[in-house]
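Missing here: one protein chain of the complex. Every other protein chain is in place.
Note that the chains are named A and B in the order they appear, and that numbering of residues resets to 1 at the start of each chain.
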Amino acid sequence: MSIESAEDEGRTPLQAAAGGSPTPLDVAAVRESLRGKRGPALWRSLDELAATPGFQNFLHREFPRQAAEWVESPDDGVSRRRFLQLSGASLALAGLTACTKQPLEHIVPYVKQPEEIVQGRPLYFATTFVLGGYGLGVLAESHQGRPTKIEGNPDHPASLGATDVFAQASVLDLYDPGRSQSITGLGRIRTWGDFVNEVAGPIRALRALGGEGIRFLTGRVTSPTLADQMKTLLAAYPKARWHRWEAGAPPYAHRAAVAAFGAPRETVYDLTKARVLFALDSDVLTRGPGSVRYARDFARGRQARGDRPAMSRLYSVESSPTNTGTLADHRLALPPVQVEALALALAAELGVAGASAPAAGSLPERAGAFVAALAKDLRANAGASAVIADGFASPAVQVLAHAINQELGNAGRTVLHLPPAEADPVDHPESIAALARDLDAGRVELLVVLDANPVYTAPADLDFGKAIQKARLRVHLGLHADETAELCQWHIPAAHPLESWSDARAFDGTASIAQPLIEPLYGGKSVHEVLAVFSDRIDATSYDVVHDYWTKRLPGPSEAAEGTFRKALHDGLVAGTATTASATTAIAGGAVAGAAAEIAGRTAAANPSWVPLMFRPDPTVDDGRFAGNAWLQELPKPLTKLTWDNALIVSPRTAERLKVGVEQVAKLTWRGREVRAPVWVQPGHADGCATLHLGYGRWRAGAVGTGTGSNAYALRTSDALAVLPGVGIVPTHGRAILASTQNHHLLESGAEEIPAATAAFASRRPVRTGTLAEFAANPNFLRSEGGPESEAREQAAMPPDQREAGMSMFPAYPYDGYKWGMAIDLSVCTGCSACVVACQAENNIPTVGKEQVLKQRAMHWLRIDRYFEGDLDDPLLHHQPVPCMQCENAPCEVVCPVAATTHSAEGLNDMVYNRCVGTRYCSNNCPYKVRRFNFLRYSNHDVPVLKMLQNPDVTVRMRGVMEKCTYCVQRINGAKIDAEVAGRTVRPGDVQTACQQACPTAAIVFGNLNDAGWEATRRRADPLNYSLLEELNTRPRTTYLAKLRNENPELAAAPAAVPEHGPGGRTT
Amino acid sequence: MNVERRPAVYGLMAEFADPDGLIRAIRESRQAGYRRLEAYTPYPIEQVSEALALPRSKMPLLVLAGGLIGLAGGYYLQYWVNLIAYPMNVGGRPMHSWPAFIVPTFEMTILCAALFAVLGMFALNGLPQPYHPVFNVPRFAAASRDRFFLLIEAADPRFDRSATAEFLRRLDAREVAQVDD
Partner (left out) sequence: MATPESALPVPQPYRPPVIAPGYTPGTVTDKISAVVLQRTPKWWYLAFGLSFCLMMVFLGAVTWLFLKGIGIWGVNEPVGWGFAIVNFVWWIGIGHAGTLISAILLLLRQEWRTSINRFAEAMTLFAVACAGMFPVLHLGRPWLAYWLFPYPNTMGIWPQFRSPLIWDVFAVSTYATVSLLFWYVGLIPDLATLRDRSKKRIAQILYGFGAMGWRGSAAHWHNYESAYLLLAGLATPLVISVHTVVSFDFAIGIIPGWHSTIFPPYFVAGAIYDGFAMVITLALPLRAAFGLQDFITTRHLQNMAKVMLATGLIVVYGYGIEIFFAFYSGNQYEKFMILNRITGPYHGQWLALIVCNALTPQLLWFRRVRTSPVPLWCVAMVVNVGMWLERFVIVITSLHRDFLPSSWGMYRGTVWDWATFAGTIGLFLTLLFLFIRFLPMISIAEMRAMTPGAQGSEFPEAAE
């Protein structure tokens, strides 16, 4: 990219073209016009912009012959910039593929023969997705130079081929027209050259002072290259300071580690070896840098089969409900103070030195029994258990967790305390506070904010928005012109990870390199390039920096190193960089006692009338960085099923106590700070406390994110980063409409509806559950309940030909060749929703916006049904992914008047979009309601850059046609073609559906049911296998494995499988 | 009508005030041997048709034919589409889902039969027929109100301009008019 700066003049129009959007001045205007609009509205409005008279006028002139008259004509003030902007927009409308050239440097494709791009065949490149500083190895699918899909890298320890929602959605961020598109100085468009020249002076001056007054602010950094750059830089500027603030990351892990071990430690787990797990206020399976890997390891131990009726056991104690908690065999929802007390009680029970049982009465009595049984279980599995407390638990609790693992001998076996992957680890809250102090004291001359948004995310008490303006010169690098950019003189658009070179370490320290798949669409710069400006090699590109760093360090002479480098690129990780557990893990003396005292103190001081407020990163927009990502905004939050908003989440009892109702706006006050948020009642939330997710209420997050939800940061002070001890909650008369994708009507039609829903859930049993004990006693226990299962048994007795037909009056169609089917194991589904986003990305599924979601028109082909079971105040929660069932006797097909949906020879329920006239009869007649209809024109045809995002193998649907899950038929056919070319049939593993590929726990498997080699076929034969609404004899190809829980006999008082009352089926 | 070029005569028309007069006139004309008779009434009267001894109408046969054509055509269309032209597995149902094919077949039967009934009626009555000599008689307008007419065509072998006119007058017709061709 060395020619980049030279190219600048010429490329500006192209950049503008990429968004179809001109200078920030106009973008601001657009934002104004977009206020209050959501999602799709954005794209339309940009189009309107391109339709401004000036532009239309321009179109009619011939370019560039008439260009001359555009140059600075004072009368109408049309400037050269305007000219470029308009020509940009015109190119945009003309179509954009010209912009998708490959980067100039050689990047190494994951598959052979990268030189030739075979038309219609994607290339896969190994790269790294970075979230919160940690790397996740991914493979990016590229069609003719357009990255369209992210998959996990099977070789990467943090991924093993799976991904999380954020990695899946990151590809939308790449093309997001709301990204900042040009370098701005004081709000005017400038070039990179301008920036370099204009900051050169100050830098030189400050360098003379040893860097006095220079401050860098980044998020967590694990990138070895960046760390190295920083090191050299700080050497050159000894008085400069490097601050870190990762708003969404667990705030206390560092503190706790230092308290426990005297030094920062990265605590990672080996769940394959753990037979008993105790998640202590932790969402280990779906949050955090290792979660994808942990989920896979955990799932391995949870899949009981007829021949192997064994499972690990998971206990969970938490205040704010988590996905991990929904899988727990025994879950206890307690307010934060009691969680701490319970941790202490457990430590005492296990005889951890220095731990004294908490004061009597500080715990409810069922907690007592819980602790006793848990302790016994842990003791029995000493060395093969794990107590997991991530950084949202208080430091004291984490210290106790470490001590308990120490005591049980888990440390070094299932629990590893490694030197942190983070470069130069610091305590982030302290770091950001220190920066704020320096700012306030006016000690900061030059502040460089790299890929962080402190003005929005910094603790409220620091009042960072005011403080930052005390720095004389402020530079911001970021994907979006966000709240921080607003207050900086210089804003530099950051290059998206898929646009630039970098590297990062995974949770276990494994380093992997991020290689760009596409030239920066909007001329973005990487962190490395901005830091280079402070070095002697001002024009170093990120490739130079990264390449040099690694080739210097990799073993062997330079060409050997070069080879290793290329191999690292190809494999997607640098071999042998995983951290080995060499660190000391002895618990510092007095740490436990200190923690115990601290907890005892808090327990004593606790005022029952207080309502603690918990802050957690949002399940879909994280710390707010994804607020502009429509996929994640519209992705139903796994537990609340809310979209486009956050809410004050409380338990039913607490709602009654506070006299607040669902969607009623409550005023939250804390030390004179005030936030208004609508209430959401969530069964399973601990009583007496509330949760407000971070990441919403942003005021500069583009047309998609701006103004959605309530800003939790406004209450989050430095001393209450995870839990705010007592928030004031005042009900107001306001009401906010929240868009939940499931059973929203139960709110409208009131509580008397709930029994109906419960009864329906209880008798229809869409989710079948049982305990390991029952299963071990009789593997067929689920079938021996009469009804359709007994029917199934009779069928088993029939001769094959009749069995095929089953209950039908006529013979079934034979499926001799391929017979595609899917089996979903409910025992291991965490509800993380990665599959939903993966499906959205793979199948060009549009987002519809909050209003349409409220009208129950969300388009996700794959939805995750969420059911509560049992007592309203302590329910079980089930996740059930529901794709198309691909019924062999499909009710939808029979009623289609134009044969737009028919059956393929392989048993797929094909949907022919261009034949569909849109009667919606098929949807009415689908008992599973998996069909989705384009009630309006949902697909965006207007913004050229978003066309680059579409998967060319999947039709983009128009208004008025029905669509639904196809089992990723494009992938199936791809695999069949390859197999045919190779002169064989499709073998197990040749084809994966998008949802299956993304699934961290391998809950979803897909395959040819005529071939015993596929896992799907094996699962179908499993005694736990059942099909949804079996009694309708639709003969679904998608089946489920019943959800098993491994109950501790001593705690068998768990909720009954199917009670008469309670909110089963209710999904508020 | 001037004396040199008198237009060809189509027949003679007698007007009656009530059905009885008409019916009696028809019977007597037939006794008198007239065969090419036509009666015009403002509404159908069975006895008139009887008196004229009109043959049985062919309508029922036509309608039957139409019905059978619709039946066979309707069913074959569906059979051909589903088993020959474009066989498809629809919801695992048999290709030859005859119960489903009954409804369209039935509707086709009714449709064709009805079309045959109406078009057949037009054909048998020679409609539409914008011009007909009887309209040349001014009084004939009353035939669509409350008057009854008997026409003896000139084509009748026993027709004689004056004798026939005399004969009709004797049937105490209110008026006898010549129908020019």
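The definition used in the following text is that a contact is a pair of C-beta atoms (placed from the backbone, for glycine too) under 8 Å apart; a residue touches a chain by one contact, two chains touch by 3 or more.
These numbers were taken from a predicted model, which means no experiment stands behind them.
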item: Given A:865, A:906 or A:990, the one touching the chain that is not displayed; value: A:865
item: Full-complex contact with the absent chain, from A:578, A:812, A:936 or A:954; value: A:936
item: Touch with the omitted chain, as defined above, among A:183, A:455 or A:916; value: A:916
item: Missing-partner contacts on subunit B, residue numbers; value: 18-20, 23-24, 38-50, 52, 54, 57-60, 63, 77-78, 81-82, 85-86, 90-91, 93, 97, 100-101, 103-104, 106-108, 110-111, 113-115, 117-118, 120-122, 124-125, 127-132, 134-135, 140-146
item: For subunit A, residues in touch with the removed chain; value: 742-746, 748-749, 753, 756-757, 759-761, 763-764, 766, 852, 855-858, 863, 865-867, 880, 882, 891, 894-899, 915-921, 923-925, 927-929, 932-937, 958-962, 1028-1029, 1032, 1065, 1067
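Everything that follows uses one rule, which is that only the chains that are shown with their structure count from here on.
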item: Whole-Å gap between the CA centroids of subunit A and subunit B; value: 81
item: Parts of subunit B lying in touch with subunit A, wherever the complex brings them together; value: 88-94
item: Subunit A to subunit B touching residues, read off their complex; value: 808, 810-813, 887-894, 896, 899, 902-905, 1035
